[in-house]
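Missing here is one protein chain; the remaining ones are kept as they sit in the complex.
Each chain gets a letter, A, B, C, D, E, F and G, in the order it is written, and its residues are counted from 1.
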C-alpha cells in the first residue's frame, strides 16, 4: 500500500546521485561509490579531503578528480544540454565556484567561468556579463564572500535568474559567510535567490532544474 | 560616453515596474503611480497601508486592488505565458503568498494557489503536488513561517525549482522569520533557493525570470 | 537536621547513574566507574573518546561498549519493561541516536531503531511510524540536524509524546544545531518537546520517566 | 488513492481542537468557533485579545472564559482522567501557567496549581513538590522567566517528567525568554524537556499525551 | 591643579556645538539652544521630532530648519572652506544623507549631493564620481541601507577617503542596518571606514576633521 | 606637569601585581616575573599552560604552583585578613574556582571552598551556606556553568554580596558561558553581581576590594 | 518540618521590601503597597508609570516620589549609615542613576551624585573621584550607556569596588545596552562587577550589602 505514495519517484529524476564526503572515512567513501556505480552507473562525491582524493584516484582509475573543488566523479559525463555562467568575486571563492562547476558538468550543463571579477574594480565585470548574454546562459551563479556585493550588482544588470552563493571567506565582520548571505538576501536588486553558505553544489542543482524546465519548453 | 555603459538596458526588461509602498505617503504614491503610468503604461505597488488602498481605489478607478496582498496594479494585466504554483504552509502566511501571486499576474504568469498545506498534516500536501506536475508549472513558490519545513519537504518530492519564502509568522524561537529562513537554507533537500523574509514580491520576480528562460527555450 | 530535606531521595530513583565522559582523563574515568560499580552495582558513561573506549574495554572485561554511541555500560542490563522508538533523519545523526538507545537499554527500555528516514523523501517515514503504533511505544525520540524538520512531521502524524533531539550536523545556516533546535521549538505541530543539541542521553532519560509513569499506571 | 495515506487519522485523536487567536478578527474567531462546534462539538481558543473575550462571552453564552489565560472554551469539559502539576516561578508567569491549565482542563486533565514558588526563596518549593508526589501527577509543567532556574531545581528533586516553559518575562539579558529557554536546555538536571517561549498550550498538549500513554498502561 | 589637565581644550575646537534631540522635550530643547547661542553664538540640533521642528521655527525666527534631515541650526552659517560629496544608495536613505549635509554646512563645508545612485543600476554611479574628482572633494560620504554595497563599489573606484554610513532601511535580513554595517566593514575594497548605523552626523564631523587637516596643509 | 595627574597612585594599591599568562612564551613569562619580583617583591601569573607550569617550577624554586588553577605565585603569601567563600556548581567548574582561590590567597584572603554543590540536588547546598554564615565571610564567589542557576539560588538565601562567575562549561545551548552569564544577570534574586565568563581572577580581586572596605570599617 | 529549612530567614534581612512596578495596574500597586506597609511598615516601588506616580502621591500622602527615577517610597527613611557614590556618563543615563540613589536612600545609605562625567571629556572625571576618596565611600556605582567605557576608566583609578550598570541608551551598535554590558565585563581594569542592563535597583542593593559587611567590620 505504501508504495502508492511514491508517485513522485520519476519526478525526482532531476536530483543528482551525490554523496557529501565530509566526515566520511576512505573505506566508507569507497563502499558508497561502488554501491552507486553498481546501481546507477555513476556518482558525484563532494567535500573530499585532500588525502582521500589521491587514494580515490588510484582505486577508481578513470575517475574525474578536481582538487580545487575537492570533488570526484565516477562514471560517464553526459553531453551538455545547456549553459550556466559561474562568476566568483575573489580568488579565495574559487573552491566553491569549482564545486558548482563540477556539479553542473555532472548534470550535463556546460559552465562558463569568470573568476576574480569582484566589486573592488567593477569595470572588470562588464565583459563577462556581455559574454553571458551572447552565449544564452539559462542562469548565472555568483559566488562571493566578505561583503557579498557582487550578486546584487550582477542582478541589477541582467534578466536571467541569478543564484547567489555566499562563501565563508573573510574575517571579523564577515561572520563566516553570514554577512555575504544577508547582504544577498537584502539586495535592492530583484531577480536574485540564494543557497546556503559555501553551497556550490546546491546552486548548481538548482540551476540544473532551471535548465531542465527551459529544455522542457524547447522540446514542446 | 557614459551612455555606452548601458548596453544592458534591454537585458533588464525582465524586472517589473514596481514601487515599494512602505513608508511612502498617499501623495507620494499617487505622484509615483502617475509618473509610471505615463511613462510605462502600468505599475505594481506593494506593501500599501490599509487606509491608502481605499484612497488609491478611488483615484485610479480601474486599479486592481488585493487587500490581503496589500497591492495595487494600475494598467493592463498581460495574458499569462506560463504557470507557477504558490503554496502556503499556514493561513497566516497567505498575505505573503498573495503578494507573490499579484506580482506573478502583473508579470504575465498564472499562479496556481494551494494554501494551508503545512507539515502538521503532511498528507494534505500530496494532491497539490500532483496537480502542479500535471499543469506543468515552471517553478513552485513555497511560503512558510514558524519552523519553515514545508519547502524542504516539497523540494524532496519534485523536480522543478522550488523558491522558499520564509515569513515572519510565529513567536519566540521563530525569531521573526530567521528560523524559517535558516531552516530552508540548511535543508537536506536540494533544488531549493530562498529570498528574504516576507519577500513574496522577490520570489515572484525570480520565478518570472525562470519562466522567461523557459519561454526562450520554447521559442527556439 | 539537614538530612530532613532529602525527603525526595527515593523519588529521584528514576535518574540514571551516569557519568559525562567529556574532558575526563582515563584515570579519572576508571576511578569513577569503580566507585559507582562498588556503590550502585552499575554505571553508564557517555561521550567517551575513541582511545579511551578500547582501554576501558580491557579494564572492564564484560563492559558493553558502543563505538558509534561512544558509551560504556558496566554492570547488568535490566530486562526491558517498555518500548521507545528512536528515529534519525540522516546518517550523520546516528551517533546521537545511538547514545539515546544505549541510555534506554541501560534504563530497561527496548529501543526500536529507524535511521535515515529524513524529510528529503517523506515516504520513507510511513512504514516506521506504522510499526511504532503497532508495537505500542510510549514515546518517539526523533534525532535530526540541518533544518530539523523531521520531528515536526512525525508529531503531526502520531499521538504519543515526541521528543526532539537537534544535532550539530550541518554547516553555514545550520548554526551548529541551533536552526534544528529553533525549528523544532517553533513547530506548528503540537505534541513535541525538545532537549539540548546532541543530547541523546537527556532524551532517553526523559522518555524513561514517561515509561515509568506509564508502568505505574499499568500496575494500578 | 491519497486517502490511503491518512492511516494515521485515528492516531491523531490526542491533538486538541484548538485555535490560535492572535491576529484574528472577532468575525474570523466567531466563524471558526461555530465551524468547530458544529463539526466536533467543542473548541479551545488561545491568545484572545481582552476586547474579544467579552464579545465572545456574549455570543457563546455558556463559554468558559479565563481572562488571565486569555482563553475561551466552547463545548463540554470532560471528566478528568489524570493529574498534572503546574508550577510558576513568579507572579508575572501566571498568564502562561493559566494557558497551560485551561488546555489541560479542555483535554480532561486536572491541573494542580502552585504559583510564585521561584528560586529566590527555594524553601517555598518543598511543600508543593511533596504534594505532587502524594497526588500522583503524571508530569510537572514548570513555567519560569528571567533566569529560568526553577525547572532545573525541580527536575533535580523528582522522578516524573518535567516540562519547562520559558516565559518572555524580564528585561535586558533576559532576552525576551531566550535566557530562560537556554538555561532550561543546558540544565545539569536530567528529566527535563522544553517547549517554545510562552507556549503554555504546547506544554499542556505534551503532558496530555503522557497522560494518555499512562492511561493506556492502566487499562491493560 | 586639575585645570592643568585641560591642555587639549583648544585642540577640541573641531568638534561642533551639537545637541542630540531624541528624547528631549520642547522645553528642554529651547533651554539648551538658548544656552548654546548665548555662550557660543550658534548651535546644531539633530534628530528633532516633526512637531518640535515647527515650534522651534516659531521661537527662533531665523533658524535653518531641514525637515527631511530633522535638523535645526540657530546662528550663523560659515563660508565653506572645503567640499565633501554625499551619495545615497536609495531614496529611503536620504534622511540620513541630509543629516550629514546639514552638519557639513554647519561646519563650513559645502556638500555635493548625489542621491539614489545605488548598485541595482551601477551605471548611474559613474557621472557623480567623475564630478567628485573634478570638484576636488576631500572625502566622500556614502549612505546605504539594505545590502550596503554602494560604499564598497565607490571605494574601489576613487582615491579619496570614503566614509560609509549604514542605514536601518530594509526588512528581514537587513537586520536594522547591521547587514549594511558588516558589509561595509568586510569590504574587499580598502580606503573605507565607517560610523554607527544612521549616524549621518558622525560621518560629517569626521569628514570635517579631514577637511581641517587638508586646510592645515594648504595654509603651510 | 603630567605627574600631577597621578594623584590616584596610592589609591590603586588594591589591584594585584598580576600577569595574564595566555599567549605569552616561556621566555616572556620568565622575564616579566623577574621584573615584577625585582620591583614589587612578588607576582601572580594566571592562565599558564601545562608545559610552562613545570618549567616555571624549576626556574623559581619556591614558587607556589596550582595545576588545576593553572597559576603561579612567586614571592611571599601574606597573612589572611578576611575570609571569602568559593562555591562551584559542578566538578568541571573547579579550574575557575581554583583560579579565584589562588588570587584570594595572593591578596591575603582565606578562601573557604565548597565544590560540586550544584542545583541538580539543591539539598547539598544548605550545609555550606550555614558554614559561610558562621565563619563570617565578607563575600561569596559562586562559580557555575551550564544553566548557571546556583548563584541565583545562593543569593536568595544569604545577605552578603554574591559574585557570580559564569564558566564556559557545557555544550549546545550553554553557548560557551553566555547562558550562565545571562542567567545570573537576569536573576530574580538581588544581591548578585557578575564578572566575565571564566574570570575567577576578576571575581577574587573584586571580593578583595570588599574585604579592604570591611577592614577599613574595622580599623575605625 | 519544612519550617526547619528557613534557617536563613534572618540572614535575608539585607534584601529590601521592594516591588517591581512594571506591568502592574494602579489597583494592584495600591493593594501591594498597603500589604507591605501593614506587615513591614515600609516599601519601595520601582518602574512606576508616569500616570501612576501622581495617583500614588494622592493616595499615600507622605510618600516620597522621584519622577526621574520613577520610584515611590512609602514609610520611614532610615538614617544613613554609609556613603556610596553614583556616577553617570551621560544625561540620558540619569533615570537609571536616580533609581539607584532612591534604593540606596531606602536602604539607609547616602548617595553622592556625580552626573554627566562621561569619557568624551575625561578631565571632568577627576574632581568627582577625588571627592569620593575623601568622603570614604564603600563602593562606586557607575551608570553608562552607549560604549559603556566609564566604569573601566573609573575602576582603573580607584581601589573601592566599582559596580557597573549598563543602560539601554544609544542606537544601532549600542544594541539596547548589550555593548555597554559586554564592554564592562571585558574591561581590562579589574575591581569591576556588573548587574543587568538598566538595573539601578540591583546595583544599589548590592552596594548596600557591601556597606553592611563594612559596618559589621566597624562594629567589631
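The criterion applied here is as follows: contacts are C-beta pairs under 8 Å (C-beta built on N, C-alpha and C of every residue); 3 or more make two chains touch, one makes a residue touch a chain.
A quick note: this is a predicted structure, and the numbers were derived from the prediction, not measured.
The residue from E:109, E:160 or E:175 that touches the chain not shown here is E:160.
Screening G:46, G:174 or G:208 against the full complex identifies G:174 as the residue touching the chain left out. Of G:80, G:108, G:136 or G:156, it is G:156 that touches the chain left out of the display. Only one of A:46, A:71, A:152 or A:173 touches the absent chain when the whole complex is considered: A:173. If you put the missing chain back, the residues of subunit E touching it would be 5, 7-8, 11-16, 18, 126, 129-130, 133, 136, 138-139, 156-161, 163, 181, 185-186, 190-197, 201-203, 205-206, 209-210, 212-218, 220. Subunit G meets the missing chain through residues 89-90, 118-122, 146-149, 152-153, 155-157, 170, 172-175, 179-189. Across the interface with the omitted chain, subunit F contributes residues 2, 5-6, 12, 22-23, 166, 168, 176-177, 181, 196-199.
In the analysis below, only the chains that are shown with their structure count from here on.
Mean C-alpha position of subunit F lies 25 Å from that of subunit G. Centroids of subunit D and subunit F (each the mean of its C-alpha atoms) stand 43 Å apart. Counting partner chains per residue, subunit D shows two or more touched chains at residues 5, 12, 121, 126, 156-157, 172-174, 181, 185-186, 196-197.
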